[in-house]
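The complex is shown incomplete by one protein chain, all other protein chains being positioned as in the whole.
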Amino acid sequence: MKKIESIIKPFKLEDVKDALAELDITGMTVSEVKGYGRQQGHSELYRGAEYVVDFLPKIKIEVVVVDELVDKVIDVIVKSARTGKIGDGKIFVSNVEKSVRIRTGELDNEAV
Amino acid sequence: MKKIESIIKPFKLEDVKDALAELDITGMTVSEVKGYGRQQGHSELYRGAEYVVDFLPKIKIEVVVVDELVDKVIDVIVKSARTGKIGDGKIFVSNVEKSVRIRTGELDNEAV
Amino acid sequence: MKKIESIIKPFKLEDVKDALAELDITGMTVSEVKGYGRQQGHSELYRGAEYVVDFLPKIKIEVVVVDELVDKVIDVIVKSARTGKIGDGKIFVSNVEKSVRIRTGELDNEAV
Amino acid sequence: MGNTAWVLTATALVMLMTPAGLALFYGGMSRSKNLLNTIAMSVMGYVVAAVVWVVAGYTLAFGTDIGGIIGFDSLFLSGIKVTDLWATGSIPVLLFVAFQMTFAGITVSLASGAIIERLKFSTWLVFAAIWILAVYAPVAHWVWGGGFLSKLGVLDFAGGTVVHINAGIAGLVVALMLGRRADYGKAMFPSSVTLTVLGASMLWFGWFGFNAGSELAADGIAASAFLVTNTAAAIAALAWMTIEYITYKKFTLLGIASGIVAGLVAITPAAGFVDTSASLIIGAVAGIVAFYGVNGLKKALKYDDSLDAFGIHGVAGIWGAIATGIFANPEVNELGTGLLYGNADQVMIQIEGIIVTIVYTAIATAIVFKIASILTGGARVSADAESQGLDEVEHGEKAFNLR
Amino acid sequence: MGNTAWVLTATALVMLMTPAGLALFYGGMSRSKNLLNTIAMSVMGYVVAAVVWVVAGYTLAFGTDIGGIIGFDSLFLSGIKVTDLWATGSIPVLLFVAFQMTFAGITVSLASGAIIERLKFSTWLVFAAIWILAVYAPVAHWVWGGGFLSKLGVLDFAGGTVVHINAGIAGLVVALMLGRRADYGKAMFPSSVTLTVLGASMLWFGWFGFNAGSELAADGIAASAFLVTNTAAAIAALAWMTIEYITYKKFTLLGIASGIVAGLVAITPAAGFVDTSASLIIGAVAGIVAFYGVNGLKKALKYDDSLDAFGIHGVAGIWGAIATGIFANPEVNELGTGLLYGNADQVMIQIEGIIVTIVYTAIATAIVFKIASILTGGARVSADAESQGLDEVEHGEKAFNLR
Partner (left out) sequence: MGNTAWVLTATALVMLMTPAGLALFYGGMSRSKNLLNTIAMSVMGYVVAAVVWVVAGYTLAFGTDIGGIIGFDSLFLSGIKVTDLWATGSIPVLLFVAFQMTFAGITVSLASGAIIERLKFSTWLVFAAIWILAVYAPVAHWVWGGGFLSKLGVLDFAGGTVVHINAGIAGLVVALMLGRRADYGKAMFPSSVTLTVLGASMLWFGWFGFNAGSELAADGIAASAFLVTNTAAAIAALAWMTIEYITYKKFTLLGIASGIVAGLVAITPAAGFVDTSASLIIGAVAGIVAFYGVNGLKKALKYDDSLDAFGIHGVAGIWGAIATGIFANPEVNELGTGLLYGNADQVMIQIEGIIVTIVYTAIATAIVFKIASILTGGARVSADAESQGLDEVEHGEKAFNLR
């Protein structure tokens, strides 16, 4: 199994989720993160001083899938998350050695 | 070393933490995430429209342990996090190649 | 490519970010987490009861880099995040098999 | 002196309604990325009105009548002495100026609810200034300043027509001109129902100044207006909550808060004219019609009256104006006799007042908005700004930075 | 007219206490998943009371006395004219109706603090309506409406017995009947101490209307009641803070806010009867006894009076009622003479008043709650709902949606 971790723009979450759901991906885990990258942060004002906020709000989606699905999933995420503007984000894939479904104790491919 | 990543129901955090502490696990990192899975989201009302909120609040626990402990830790998490109802969550195990304790510079097994 | 995941004290974030930027690391992803470790939590009062809060606020920095940079990055993070007091945090390194830049579709080393 | 004491208090209460009550009521309903912008529209609506009012607004509304259409004495309140008294209530004229200012302030701010999350802030500032002079002041003159609607016999104790219908229509017109938000129809969760409820409670509190203060005296009519205000708000909250519970099986706080406001709106024109029993009916109906204003009308017609300025203020305001014509009880106040007490004409007069206001406000608001839009180089923010949120783009700030 | 001006204001101030002050004070102490539900109990407590009061509550409490037990004239306030004056203060009777309504509203809402995070909302609505009629109205009648306790000579200037002991006991009884929360004893952190402190400040503000307004006149006694209210609140905050600091080495804001409220509660029955020096003692003792009410009594007896409705309002209310019997100074107000000024009996009379209220309220509340529970198919939410939080389950909303 592989874990596909994507950092995307927050307002793209719904689109990506819908696209994944169409692939019959039934599970994913999402968190709010802050990203630092080529996309420049905005500046905030505070009592006459201007501070650049380097970190931009992003969403991280983690989805663990069986090996065969990896390329399809990446493809779908790239398509649904792309705006073509800087800051669209990245996808990182890593290996997962074991999965367990807590409720049933099912293992590995049964559990993703 | 392995990283054991568990997605659990929020109100189970204390139980899981206590159970891990009994195993002499002295470190873990926890974050608030949102989960999409078989468990159905609830709906929220807003000015006469009903919106299904697909994502449910979950807690992610990350704990890095030496290889020998992996099975024990999984076992303990499954036991302490299970309610038997849908949405109990998952555990994913992956490999960690290197660990460093920032304070001392200790490495690997010394550092988890 | 490797993913370097560091758990650090929140007020060290700026220092670490600046140190990484000097290495020409142009991307990282940051999240707010809670850490449980040797560093003891504080206690909060509520209506005449004192509760120990085991979890302390920490920051997790994730940065994916090409293999050659790993040691340098670890070194820089350790230096910039260290206070010498308990609770400074940990660094975990794991393997990343694939990277994609969503905007351009660039892959792997091009994409980190 | 007792009257002055009460109207001083009432003025402070009404003032609180806009930059605190309404700002939170509306702000809490906006998305968190637009929370400050929404608050800023209420706050600056009041601020702009406060300045414009003493410069010219007051004299247009309450200066010497010119042909029933408009008033005028002089700019900058010049000529009003500290010792001058207003005939009703014998309160200082300067106090009357201040009291009426707070009404102008809330009216323009109410309209902002229809158009949040997409309007340029500079456009708002310019719009507010012109609208007070070109729309609010004339309508106030017609109804309260000795203009033709008051001569016609329109009853509007504390502003059903002048304030709520006026604001509701203005909001609707601008919402139509501005178009819908890009995310219209998607789930857009309110940043904080907590703040909305707090805002509604502060509005309720201030509304005692609004309605009971409009008597300009500390007397039995003020007391009666106070009591019916309270009763109508309460029963409207119950009505909205109940009908929503029947529909959706939830007791939403947003519904409760909206019901409170709908009840307050509907009782406003009637406050000094009706008795407690009438207030129970007026309030209950207000909760129901506004519920359908928000849940039915808006959905059917698909305009984006974002926070229901029209759905609540317009709809409940129209109901309240008509209800005043039905329930005005001469035993409460000899100045008003409604249908139930033998004066069938009053309902028609009320409807005339409503129609005149709707027509004039709709046309004049459209013109004013067009002008404001031209003066500020277009009224709508860019699509990017809308997606990022106006707090960042227009104000460079965040509503909350909590660890 | 000056009296009417002041009581109009005072009524508005007391109104603000419930849907804003108390709602935030209590809401901030609940867990974030129950924040809206806790606010809703205060808001709807007031709303239900507002309707029930004009329908029947007022006449039961202040209508023509029937055997010292209850009052009655007519339903729906019919028969009260706009020009009718209430003897004390010569304010309009309708204003007296409104002023007293706000007291009924806060009393029932205060009780909700004992039972948050586990009660069905429908049960709350039904309970509130019946309780106003069956418990609040009679007790108010006995003490203020010419009933047997007033004939006995019980002193209760602004509601120590009628409001605070009454609410505290009612809360305790329902808390016992409802049982503890599932998480009782675990760490349950308040959603927002910030909101709690804001709520306490608004309560303090409104309490000036409560205590100084109860004089029904703008005179020296009102001024004195105002000043001692302020002083007692302040010193009680200092007392609670100090004793808590000694115990836990922290200056908690929750303690400061609780101390303020405890001081306000204790001075309530005494406000128009005692001088400044007495208020310093009454307030300081209130801070200390309420601290132990919350930190000692509750822990010892292990009931789940969640937000300390009894621990603060019950305990400080009893102390205040007794203190009134001790410190009432005839130089302040000839209507009250306490132990220190030679009238030893007054303390006993006060204790009688306390006991009567406790006994009646306890029994009657239990019956009312049982009825409400039956009418709504059980009073307690399911274990699942309790764990999910009532905001989602009962209201379908979230308190805050911040990015």
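General remarks:
Each chain gets a letter, A, B, C, D and E, in the order it is written, and its residues are counted from 1.
Simple rule for what comes next: a contact is a pair of C-beta atoms (placed from the backbone, for glycine too) under 8 Å apart; a residue touches a chain by one contact, two chains touch by 3 or more.
Small disclaimer: the values here were computed from a predicted structure and weren't measured.
Note on the undisplayed chain: of the listed residues E:Leu85, E:Ala134, E:Leu152 or E:Leu238, the one touching it is E:Leu238.
In the complete complex, the residue from E:Asp183, E:Asp219 or E:Glu352 that touches the missing chain is E:Asp219.
Across D:Met29, D:Ala98 or D:Val261, the residue that sits in touch with the chain not pictured is D:Ala98. The missing chain lies against chain D, touching residues 1-6, 8-9, 11-12, 15-16, 19-20, 23-24, 27, 35-36, 39-40, 43-44, 46-48, 50-51, 54, 76-78, 81-84, 91-92, 94-95, 97-98, 101, 121, 195, 218, 394-403.
Take chain A: the residues that touch the chain left off the picture are 44-51, 53. Although one chain is not displayed, chain E still touches it through residues 1-3, 5-6, 9, 13, 31-33, 189-194, 197-198, 200-202, 204-205, 208-209, 212, 217-224, 226-227, 230-231, 233-235, 237-238, 241, 248, 250-254, 256, 260, 275-277, 280, 331-333, 399-400, 402.
The rule we apply is simple: only the chains that are shown with their structure count from here on.
One finds 45 Å separating the Cα centroids of chain A and chain D. Rounded to whole angstrom, the centroid-to-centroid distance between chain B and chain C, based on C-alpha atoms, equals 18 Å.
Residues of chain C found to touch two or more other chains are 31-32, 94-95. Contact with two or more other chains is made by residues 189-190, 248, 250, 252, 254 of chain D.
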